[in-house]
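The complex appears here minus one protein chain, its other protein chains still in place.
For clarity, chains are labelled A, B and C in written order, and residue numbers in each chain start from 1.
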Amino acid sequence: MSDRLSRSDLVPRLTDQGYSARDVAARRRWVERRTGTRLTQVGRCALASEPMRGNVENPIGAAQVPLGVAGPLAIQGEHARGTFYVPLALTEGAVVRSYERGMIALTRSGGVVARLYADENRVAPVFQFDGVAEARHFCLRLPELLPELQAAAAATTRHGRLLRLEPRPLGRAVMVNFCYSTADAHGMNMIAKATESACQLLVARGVAGRYTIFSAMDSEKRASGALLGGGKGKQVVAGARLPARLVRAYLHTTPAELREVWEATLLGHLQSGAIGYNGQYANGLAALFIACGQDVANVANSAVGITHAEVTPEGDLYASVTLPSLTVATVGGGTGGGTARECLEMLGCAGPGGAPKLAEIVAATLLAGELSMGAALASGEFVAAHEAYGRNRPPAAPVPAADDRPGAAE
Amino acid sequence: MSDRLSRSDLVPRLTDQGYSARDVAARRRWVERRTGTRLTQVGRCALASEPMRGNVENPIGAAQVPLGVAGPLAIQGEHARGTFYVPLALTEGAVVRSYERGMIALTRSGGVVARLYADENRVAPVFQFDGVAEARHFCLRLPELLPELQAAAAATTRHGRLLRLEPRPLGRAVMVNFCYSTADAHGMNMIAKATESACQLLVARGVAGRYTIFSAMDSEKRASGALLGGGKGKQVVAGARLPARLVRAYLHTTPAELREVWEATLLGHLQSGAIGYNGQYANGLAALFIACGQDVANVANSAVGITHAEVTPEGDLYASVTLPSLTVATVGGGTGGGTARECLEMLGCAGPGGAPKLAEIVAATLLAGELSMGAALASGEFVAAHEAYGRNRPPAAPVPAADDRPGAAE
Amino acid sequence: MSDRLSRSDLVPRLTDQGYSARDVAARRRWVERRTGTRLTQVGRCALASEPMRGNVENPIGAAQVPLGVAGPLAIQGEHARGTFYVPLALTEGAVVRSYERGMIALTRSGGVVARLYADENRVAPVFQFDGVAEARHFCLRLPELLPELQAAAAATTRHGRLLRLEPRPLGRAVMVNFCYSTADAHGMNMIAKATESACQLLVARGVAGRYTIFSAMDSEKRASGALLGGGKGKQVVAGARLPARLVRAYLHTTPAELREVWEATLLGHLQSGAIGYNGQYANGLAALFIACGQDVANVANSAVGITHAEVTPEGDLYASVTLPSLTVATVGGGTGGGTARECLEMLGCAGPGGAPKLAEIVAATLLAGELSMGAALASGEFVAAHEAYGRNRPPAAPVPAADDRPGAAE
Partner (left out) sequence: MSDRLSRSDLVPRLTDQGYSARDVAARRRWVERRTGTRLTQVGRCALASEPMRGNVENPIGAAQVPLGVAGPLAIQGEHARGTFYVPLALTEGAVVRSYERGMIALTRSGGVVARLYADENRVAPVFQFDGVAEARHFCLRLPELLPELQAAAAATTRHGRLLRLEPRPLGRAVMVNFCYSTADAHGMNMIAKATESACQLLVARGVAGRYTIFSAMDSEKRASGALLGGGKGKQVVAGARLPARLVRAYLHTTPAELREVWEATLLGHLQSGAIGYNGQYANGLAALFIACGQDVANVANSAVGITHAEVTPEGDLYASVTLPSLTVATVGGGTGGGTARECLEMLGCAGPGGAPKLAEIVAATLLAGELSMGAALASGEFVAAHEAYGRNRPPAAPVPAADDRPGAAE
């Protein structure tokens, strides 16, 4: 087998891991040669190469994803207040139009109310003991040890703060959620390091023996029922009341019909053993995350949530999204520069202090998508809309004055 | 409220929905003015604007994501055969290096065996009836109606083929999985249209009355237990046997230690009510999907799967990933041009015929990520690796000859 | 350690495992001596001891559970047709009254329509292979082997018939649902034996190597999402339309209020990551199963299902229960004699041919419980009802002419 893998088969790392423009170009050419391809567009990117350090290894350029904008979206949050235009990067026709339609309906109805309930992140190491009694003993000692563990964690980071411990036994092992506030960063590296330090202290004290830093009980980047209880990022709720006449004008349906679709699709979730309920969270999340330099893999946990649609006694619609574990950041990762920084600036969220605002904007955006998708299903326009917007050719006839836009509406 | 939303608040659609370079630029400037930002980098993209039609609406440019490459990755699939270099677009330091390390270990061990079990997609409309007896009657009639429904579906698409119907009662409603083969496209629009046509036929025949085209039972872009049984994209399995000495040399751990980490984290999944089990599928999927122009929202369903790690009687490691509902495409959507096309070409998967091959490559790539993450946890290097690669500064000292690369290994 | 456990510590097995009345009494006295207790009532049972062979080992008498009766319950099934009085064994006050109330409301509304969709049972062995390719190869061969496997299975049982195989890969292993019809028995022993025989044939043919007869993928006696798709017992649906005036008269609420409670509690299921949705299936199932000699542990899988409540356009209520994996039997196990047999006879279900009828009765009974519980919550009577019926003292005042009974109702 060794003949199949020589040093020359390895992707070249070059000087200092190769982040200079020259090194990136050299590596790209190496890949072109090895794979017999031309990577012209990959190389023609606006991103500078040096800042990619810390974001990617073996860089060869940038992937480019079409970027659209949807809005206006009026939000009455505690952090996001005003009217927003939301950048969405994706390659599925009709999705931006779908979100835009929902946003206009929401804005015309007075906007989205958003509230942040919690803002935490966690790492869950697992500790192994000799037996059930020793595991129980460990759990009983944890409360007294908390201050010391908080100090050990604090010594490793300025931004992450250890809030509490949540132990969970499993036989003779104990998994412990180390719960942190992480300011505007997602902060997994930061809190992993802090937790490592705390664990080592437990070992040094003789309180614990063997441990693994991740047990996956924290549900980072995976879907789980536990996420419904929060703990992985922002717990945020967004809701709005839409008068029946505006539902009719902009969404081409009625509150009762929308409610029925909500119910039918919720039962489809039940049938398939899904976690939570939503129409198209993943669409909005992925598009916003790509645009805004978020860690896109966090779509897996962020998409766990619950959409609700109700008809009020007055016959209007009340719709909401509940996102218990939304992972967003405005510092660190991919948020500091490039197109991501520009998109965050479009939302007024770039840099320190922006994360809670971004969370409310994401929630309001998802609500728009839920309404619009539900409406398309209720009105029977779903397939037609994808037909109209999902093809790569200009409209045959002039697109009619879209009646999902206000001039036409009333 | 109407004073808050006038026609001038709307994102301009311009001529024919505005896909000319000039219109895109005009719209971008409009957004800059409205949001008081500069979108310089957003506008400096390699993507041509006209081809964005069908992929995005209200285009203003492109989001750009750092692109790295990981490899070599030897695969012995039925569709993917040879050695591959995999493009990964993301902004989390250490991930490319992590996948690369796993790929090298796998390649040195003889490569990954991959097999495709099934290749389907589905839409699940829900039909409403007067009562339980009528719903049952409908189900009993479906088998005889299949040929007619197949014909109705076939009349709408050349590429999608209706394979079978799977009805599921819920009270007096019936949800029905319409299961299709869709060739190299993901094909949701195609099969939604085909299913719509089939449903209309059922109504015209008087067999069904009210229906909604989506019940969500198909689990498109959401995580669910049902996905473990397949049906949403490719069902693909990849596995490899790694000799203990290579596990030691490249992954810095032993098969038994890796096995233990696998078990500890699997129990963490159980504790949190997760669906399936994996280490970091979402990382690899998101990075590959962004690079290759896939619909990134499909990470939600594609990430449902099961990783397994075993110690063989000989003391070696056998590791595998089982991906029952992996959604990948090589035609349609964002796959036709731009950086996505170049990335697909790097993998030899662009265009018709490429999807099964892409599925095997994705599976093999995820296996590499599982091994590497498990190994980092087992060896205690996880936090240190993220420290080393997750920061935006050049290494203080020359990076040591990486012992996860073959020259050093043996 | 051995001083803690001598032969005299063991429960005496006596002659031929000790099922004679004398042996049972001797064993009971032995237990009384060892535990220093009096087991007077345990010994005063109506059950003969010899027939306990095959149902229990080390018998010492019988547990006795208070038995009530609820009815009348009108059912229009395909197997159950007429009016039934349902035996319920339990120790929770108010439950029988609750089910009775629902039954009367349903009966007054014209009765419950019930339909059986499927009637199967399954065992899911897991086969281990050398690698992913070998596992795939095995799956590809299964279709051609089916007739031979059916013959091998048939040679072990007259009642179980192997219908089909459903393979599911997991890395280099393959789990296979062996799906059977089992007539009126639950038949786990029967189909386990048949499957064992089929597996041995696969080994003898060299098609498979190592296997374990149970992988638990069949979900016998456990809750799982897969059960929603059926396969473990009877898939049965029961529904009824209740006029608004009867909902008011018997259930003290309105269709709309009941609908709201249904929705609120369904969302509570979502929040807690429950499988399916129901109000109190477990109450009715446990009580019926104990009364009718069913395997009570099967409550775990049988309770997986979905209750639905809708308001019709006319303002009436349509309510249903969908039970995809209801395990009931009328031959074998505890169904052949004693109080169980008498209870089955009360339902006209004893012996061969009774199981489908019993399934429909169970479904109709559960529907009654769902309605009544929902109504109690909607009307705010829930706590009061449990207060009134959950105490061990006669009513202080004459119980008022219960308005959930027809004379009072209209």
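The definition used in the following text is that a contact is a pair of C-beta atoms (placed from the backbone, for glycine too) under 8 Å apart; a residue touches a chain by one contact, two chains touch by 3 or more.
Since the model is a prediction, treat every value here as computed from it, not as a measurement.
Asker: Consider the whole complex, including the chain that is not shown, and state which of C:Ala80, C:Ala152 or C:Ala173 touches that chain.
Answerer: C:Ala173
Asker: Please identify which residue in C:Ala80, C:Leu162 or C:Ala226 touches the non-displayed chain.
Answerer: Per the contact definition at the top, the residue touching the missing chain is C:Ala226.
Asker: In the whole complex, not just what's shown, which of C:Asn283, C:Thr322 or C:Thr365 touches the removed chain?
Answerer: Going through C:Asn283, C:Thr322 or C:Thr365 one by one, C:Asn283 is the residue touching the chain not shown.
Asker: So which bits of subunit B touch the chain we can't see?
Answerer: Against the missing chain, subunit B presents residues 225-226, 228, 266-267, 270-273, 275-277, 306, 308.
Asker: Could you pull out which residues of subunit A are in touch with the chain that's been left out?
Answerer: Contact residues on subunit A toward the absent chain are 113-115, 117, 131-133, 135-136, 139, 168-173, 224-226, 228-229, 235, 237-239, 241, 273, 306, 308, 310, 318-322.
Basically, only the chains that are shown with their structure count from here on.
Asker: Counting shared numbers against all numbers at the contact of subunit B and subunit C, is it over half, same, or under half, different?
Answerer: same
Asker: Distance between subunit B and subunit C based on Cα centroids, please, to the nearest Å.
Answerer: 39
Asker: Give, as an integer number of Å, the spacing between the C-alpha centres of subunit B and subunit A.
Answerer: About 16 Å separates the centre of subunit A from that of subunit B.
Asker: Among the residues of subunit A, which ones contact at least 2 other chains?
Answerer: Within subunit A, residues 225-226, 266-267, 270-273, 275 contact more than one other chain.
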